[in-house]
Every structure is written in C-alpha cells, then in structure tokens.
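One chain of protein is taken out of this complex; the other chains stay put.
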Amino acid sequence: MGHEWLSLWSFLYGPLSIFLVGLYGLLTQKNLIKMAISINIMDYGVNLFIISLGYVPSAEAPIYTDAVKTYLPVFADPLPQALVLTAIVISVAVTAFILALTIKIHSQYGTTDLTKLGEMEL
Amino acid sequence: MIMQNPVLLIAVPLLLAFLIPVFSSFFKGAVRFIPVLAGGFNVIAAALLIPQASGDVAVTEIGGWASAYGISLLFSSQIGYMILAVNLTALLAIFYYILNERDLGSPLAYPIAFTLALSGANGMIMTGDLFNLFVFMEMTAIAGYIIAVHKKGYLGTFRFVVLSSVGSAFFLIATASLYNATGFLNMAMAGKNLGALSTPFISVISVLFIMALSSEAELLPLNGWVAPVYRESSGAGSVFFASVFSGAALFAVIKVMLIVFGINYAYVHQGLLVLGLVTLAAGEAAAFKQSNLKKMVAYSSIAQSGLIIAAVAAAMRSGVLHNGLFNAALFQLINNILAKALVLLGIALLGQATLKEIGGAGTRKKWLGVFISAGVLSLIGMPGFAGFWSKLFLVRELVGNRMFVFTLVFLLAALFEAYYYLRFLQSLFLGKSTTAASLPKTSWVTYILLFVLAALIILIGFAPDVIIRAVSGLSLGGVL
Amino acid sequence: MKKVIALLLFLGLLFFLGTGLEQGLKLGDRNTLAGKAGEAYLKRTVNSADPSASPSQVEYGSETDIEENAANTLTAVVVGYRSFDTLGEVTVLFLAATGVMALFFASGKKKRLALAKPNFILSVSSGFLLPLIILFGAYVFTHGHLTPGGGFQGGTIIAAAVLLLYMAGNAYKAPATGLKVLEGFSGAGYLLIGLAGLLLTGFFLNNFLPSGKMGALFSAGVIPVVYILIGLKVSAELSGIVSDYMGED
Partner (left out) sequence: MSTLIFIGLAASLLIYAAARLSRPLGALLLMLLSGAGVAALILSWGKGFTETLPLGNGLELTFSLSTFNWPFLLLGAFVLFIVSLFAVNALKEMEHGASFLALLTLIGVSVMGVFGAYDFLTLFIFFELMTWTSFFLVSMGKTGAKKAALIYAFMSMIAAYLMISAIMMIAQYTGSFSYSDFMGMYEAMPSGIRTTVVIFFLAAALIKGGIYPVHFWLRSAHGDAPHVFSPVLSGLLVKYGYYSAFLFLLFFPVMVATKAGITQVTSTDGPNFILAFIGGLSIMAGTVAAILQSDAKKLVAFSSVSHGGYVILALAYGTNMAVAGGLAHIWVHVLTALGMFLSMGAVAYRTGTTDMDEMGGLIKNMPVTFTVYLIAIISVAGIPPLAGFVSKWMIIQALAANGSYILAFMAFFGSIGSFMYVFRPLATIFLGQRPHKFKDVREVPFFMQLAMLIVTLLTILLGIMPYYLLKPFTRIQEFIGMVPVKIGFSTVYSALTQLDMMLIFLVFGGGFLLALVIFLLFSKPTKVEQHEVYTSGEIAPEISTTPEIYHFSKGYYRSFGRLFSRWPSVEAWYHKGAAYISQFFEIIEQSLFKQSINGFIWLAVVVMAVLMAVRWF
C-alpha cells in the first residue's frame, strides 16, 4: 500500500504540487520577475507531469540499439517525451519574451513592482 | 490536386514568414508586402477550397500518417467560411498596417508576426489534434504578444503573456492526461475513448480545457488582458485581436467541445453555458460605461465571445445537437468577425481615443462615418445589416428551444450594447469635438478596405441566404 | 491572510486535480503502452491495417523498409509522426526571437551590455573550448535519429558557445543579420522539404528519401536533414536571443 502511495505522489501529486506552487507564486507575488519565475515553475511542474505519464514499469528508453534490437513491450512511452520536448521549447520561447518585456517595463517605468505599476496600468 | 490541400493555408504563410529575414537583407522595402502576399494567397486559396468541400468533414493527413496517430487537418465548407472570414479581415488589417502604421516599430518583426499569426490562426481552426492545437495556439499567442507591443503597450502585453501562459499550462495538463487516459491525441479518437472514463476525471479535464481556452477566446476568468491590450495596441493590432485571434480561438473552443466532449456530457456544457452567460453580461456591463472607444469595443468583444460560447454550449447541452442554435452561433461568430474588424479599422482611422474626442468626425469624413455606422448597426443587429439575421436566428432558436433565461440575458445584454453603440454613433456624427486636433489623412486604398467589409455586411443583410446556406447547409451532415 | 487563502486554494486545487485525474490516469505500475498511439510509433505500424495488434517487424541494424526507420523512436515521433508540431515549435521559437528583437529594437542604438571584465581562465579557455563545443553540438544534431539528442539539443549547445563568447570577451558581437538570415533559410528549408513531400508523395511533410538501414548514419529519410536544419535554426535563434539581450543597454 505504501508503494502505491509513493507512486501516486511521485507521478501525480508531486508534479501537480510543483505546478500549483507556480500558481501560488502568481497569486501572491508582486514582482514581475518573480512572476516570470512562477510561470517557469508552473511549466516545470507540467513538464514533469507529462514525463511521468510516459513512465512504464521497468522500461527501456524508446530507442532501438544493439542491446534492444526488436520491439519489446517494455519501452517507455515516446509520445509524452516528444510532447515535453515541444513544451520545453515553447516555454523557453515564452520565458525569453517575458524577460525582455520585463526589461522594457523596467526601463520605461523604473520599477518591476506590480503595486507601483498598478496606477499606470489602468 | 496539390493546390487543393488545405495544409497550404498554413504552410505558405509559414514559408513566406521564414523568408522575410532573408528578403530583408536584399530588398528592405519589399518585406512589408510579404504578409499581403500571404493573406492574399490564403483568401484566394480558401475561396477556391470552399466550393470543393462538402458539408462533411474531410480529413487531410499530414506526413501521410493514419489520422488517428499522426496529425490531421479538418476541412469542411463551414471551416472554409471561418477561414475565409478570418483571413479576409487579417488581410485588411495588414493593408492598414502597411498604409498607416509601418513606422511604429521594428520593420522586420511585425510583418513576421502578422504572417505567422495568420498561419497559426488557420492552424487553430483546422487542426484535428489536441497537441497540435496547443502548438498553434502558442504560435498565435506569441505572434499576438509581438503585435500587442507594437505601440509599446508593455503592461497590457505583460498581462496577456502571464494569463495566456497560465492558460497554456492548464491546456498541457489536460492534453497530457487525456493522452494517458485515452491513448490518443487526435480529437476524434480521444473523444471516442472518453466514454469509458469516470465522471470526476472528465469534469476535471473539461474544467482545465475551459480555463485554458478562456484566455485565448476572451472568456471570463482569464480575459483580463483584453481591454488593456486592445487599448494599447495599434489599429491593425486591435483588428487582429478582435477578428483573427478571437475568431480562431472561439472556433477552436467550439471544436474541442464538440469533437472531444461531444454532446454526451451535459455537465460540461452546463458549466460552459453559465460561464458564457456571465461573460456576456459582465462584458456588456463593463462596456456600457467606457468612454475609451477601443476599450468599449474590447469589452463588447468579450461579451460576444461569451454569447457565442454560451449558445454553442446550449446547443450541445441536452444530449442532442441543436443544429439551428449551433449554426446561429457560428453565423453570429462570422458576422462578429466582419463587423468588429470594420468598426475597429474605422476607430483606428479616426485617430482619436475617446467618445468626446471623436465628436463630429463622421461629418467631416462622410464615407468613414458611413462605413463605421454600417459596422456598428450590424453589431447592434439592425435590419439591413448582417447582424440582424444572426441575432434573429439566435432569438428564434433560443425561444424555440425554450431557453428563456438565456434569451433574457441575451436580450438584456443586446439592449445595453445597442445603447452604448448608438451613443458612439451619435457622438461620431453629431458631437462636438473637444480637441482641435485634425483627423489623420486617409488614403483611398483604406477606403476600399472599409468598403469591402461594409459591402459584405450589407450584402448579407439584404441576402442572408448567401451565408445562411453556407453555414447551415453544412450542419445537415455533421456539424463540423 | 491572503496567503493563507492562497494556501487553502492550493490544497483544494491539489485535491480536486489529483483525485480527479487519479481516476482516469494510468500511472506508474499500472501504465502500459497497450492501445496507445505510442505503441504504434514504437512498433512502426501506424500505417498498417491494424496498428495495435500486428506483430513487430522491427530489427535494429538490418531493417530497411519500415516507417521512417529512425532508431530513436523519440526522433521518429518528433520529426516524423508529429513533424507538424515540430514545425510549429520551431516557428514559436522563431517568433520569440523576433519578439525579443522587436522589443529591443525600440531602444534604438544597440550597445554592448557592459559586463565585468572576464576572468583570465575563462577568456583563455574559451578560445580552445569553443570548437569542441560547436563540434559536440553538431554531433548531437546530426545523430538525433540514432541516439538521444537532436536539433534542439544540439542547437542549444551551439548557442551556449555563443554565450560563452560573450562572457569571455567584451569585444565579441554576434552577427545579428547573419543569424537572422540563417534562421530564415533553415526554417524555409524545413518547409520546402515538407512541400517537396507534398509535391512528390501527396502528403505534406512526408518522407521522400530512401530510408536506409535502421541504425546507420544515413538512414531515416528526411529526418536527419530536417534535424540538421532545426539544429542550425535553433542555434541561430538562441544565439540571436543571447545577442539581443547582450546588446541591450
């Protein structure tokens, strides 16, 4: 039973918690850079979640090699891995953009604090 | 044969966009025409594709892989009309950009963003694969970020980036879970295998999808970016958001709801219905008090999204698909795309931001005033213009299906919408301007753009047959 | 107070999401490939009559005629079965690079970011690490279809080399226009390959090259070609982003 709990934690609740930590950051943080970091944490949580969904018990990497020459039903699921690859790249792209945006906001308004930007925002 | 492949609607703009940096090192000035090329190609290609499409959905496989496993595009004449409307308005926005707003920012970035946004929007409309939808959503969104900062509206864009990133994170969780549980990313296959799953799982997935798509489709919880982005973006940018971006996103929501969840999960649609109605009411309420024109249109755009989604959800709610209501919603969507584009282009051409500042501008620029009124009267739903018919059909279907609360909310919202849009027209024609600023010059080419849209709206207004047959004839087979 | 409520929401959402998803997901030990798209990808039976049931014909080192024929199934998925996603992904990166450029364009004249004077060891060793890094990056993206790695990974490694250059010497400046043109060319190359597939076989992004023997360097049809293009593109894009950030004043 303990084993079951552990697997649930590591495959589902753990990644989700990381995701929600990011969300918590967005709920409470006022600094634009911290918000960008929160978004990144969310993305990490999501990526971890996706990868963990591809886990197959005692599986090999989905690559044919000299050692694994033919199809065995013990390969890990390649699809989530491919999805994660795409998701990572997209999150990198968004991060690059959002950081550049933060720099511009800082140079224009002189602050990255949302409470101070609040009046200008509306 | 090859020209009939709908993938070209995505691939050609992509190719052209990639070539922009290459071209720019040789002919700097020519770069700006590339988006026009892309938009023009898409409009023509879509117009050529529609007659060949039937009401049934044709599946185009990409890479030759069986459609359940690889990525496939869906095409039917319904989708074709959506694409045509979206690309046409995008083309007009691009023209406007070239004519009036070229010097606002980086000469390389905006053509690229426009072209890729086109491709992304087409992808969102056509794709039949969940993860592919995510990719295209991100593509359109990032192109949207670039378009939104066109006039240095950093704060609004920041909001947009954060909210849309949160949305896409939700989308990824939902997609990955759906893959794990059903084994497929293809919408139809995932939807097929969904039946074996338990209610809590489906409801969590559906909530995640609703949240995720709400940021792009301007629905309630994640649409805080809409008003500041509209306000801060350039004229072409606001047209892009109101017509291209939200049109494509709304269609994507409709597609996911219809293909993945189908009509069997009343509770999913119930939630969406409530959310849509709340969005409708809140949007109109917020728009009612605005004196900034773009913000007014932004909130009204939010409200319209709510209306369309609510109507679609209502059409699927009871275990049968109400074709009439569904088609009325799509008709409304297309009308909304056209009319919003016209109004926003007009507002951009007025060059003034608030109700007071535009006072009397319509009399100084007669034609501009006339075109804007065509758009506005269509949005209000006055006879003689396209919007009349879509509102009429919506009421007919709502009353016909005995959805009285929905009818009440819809009509009340329409009432307030009529009020503030009429106020806008009033100050356009009869107001006295508070600023002495002269109106920006408008070239005849721009007038042609406006004329095209206005003519379409009036054409549909007098011969609703054109579009009704287009939208409703399709539903006889399958709706999408 | 706000944080306490946020925490409660955190726990609530964790409960709803977790318990809800738990009922549908096949997690950990319960997870199998049976019936999933991933199984068909691994078996290379996507286009056969019954993708999930047919027996495997895969044979590493000798197979010549099965789908894509990349030994690395992940690559077969990324650049083969779901190549359209990857095209979009590349585009997203392209857009992000463009967006960063557009943002910094507004600041007008580009000035090199003033960093602290580089460490002596860094500046000396960079000169001799650089070719190695670039070589490694190139290796990674040319062998993407055989071993772990590929265009994205390789491209990132090369971009790291550019970053290293920036760190090591204050004088270095990446050729921004050149990078942009390289990006454009490689992106357009990817698309042209896709369109060639459409022209030659009737399907966009379909393979039209001989697929070779599984496990050989020259195998898997267009996959290595595309991956090399992606590698070039990603390296150019990420370098571009790095140089945009560095050029910001």
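Brief remarks follow.
A, B and C are the chain letters, set down in written order, and residue numbers restart from 1 in every chain.
To be clear about the criterion, a contact is a pair of C-beta atoms (placed from the backbone, for glycine too) under 8 Å apart; a residue touches a chain by one contact, two chains touch by 3 or more.
Computed from a predicted structure; not experimentally measured.
Taking every chain of the complex into account, the omitted one touches A, B, C. Per the touch definition above, the residue from A:M35, A:I51, A:A76 or A:I105 contacting the chain not shown is A:M35.
Which of B:Q52, B:N264 or B:Q426 touches the hidden chain is settled by the complete complex: it is B:Q426. Here one chain is not drawn; of B:L197, B:A286 or B:L459, the residue touching it is B:A286. Interface residues of chain C with the unshown chain, by the touch rule above, are 9, 12-13, 16-17, 20. Within the complete assembly, residues 23, 26-30, 35, 114-115, 118, 121-122 of chain A touch the chain that is not shown. The set of chain B residues touching the chain not shown comprises 158-159, 162-163, 166, 199-200, 203-204, 207, 210-211, 214, 220-224, 227, 267, 271, 275, 282, 285-286, 288-289, 299, 363, 377, 380, 382-384, 388, 392, 395-396, 398-400, 407, 411, 414-415, 418-419, 422-423, 425-427, 429-431, 463-465, 468-469, 472.
In the analysis below, only the chains that are shown with their structure count from here on.
Inter-chain spacing, taken between the CA centroids of chain A and chain C, is 16 Å.
Multi-chain contact residues, meaning those touching two or more other chains, occur in chain C at positions 17, 21, 25, 27, 31, 36-37, 41, 82, 85, 89, 92, 95-96, 99, 103, 106.
Across the assembly, chain B contributes 131, 135, 138, 142, 145, 149, 152, 173, 177, 179-180, 185 as residues in contact with two or more other chains.
Listed in rising order, the residues of chain C touching chain B in the complex are 16-17, 19-21, 23-27, 31, 35-37, 40-41, 46-47, 51, 80-85, 87-89, 91-92, 94-96, 98-99, 101-103, 105-106, 177, 180-181, 183-185, 187-188, 191-192, 194-195, 197-199, 201-207.
Those residues of chain B that touch chain C in the complex are listed here as 1-2, 5, 7, 11, 14-15, 17-22, 24-25, 61-66, 68-71, 105-106, 108-110, 112-113, 116, 119-120, 123, 129, 131-132, 135-136, 138-139, 142-143, 145-146, 149, 152, 173, 177, 179-181, 183-186, 197-198, 200-205. Residues 131, 135, 138, 142, 145, 149, 152, 154-159, 161-162, 165-166, 168-169, 172-173, 175-177, 179-180, 185, 228 of chain B are the ones that touch chain A when the two sit in their complex.
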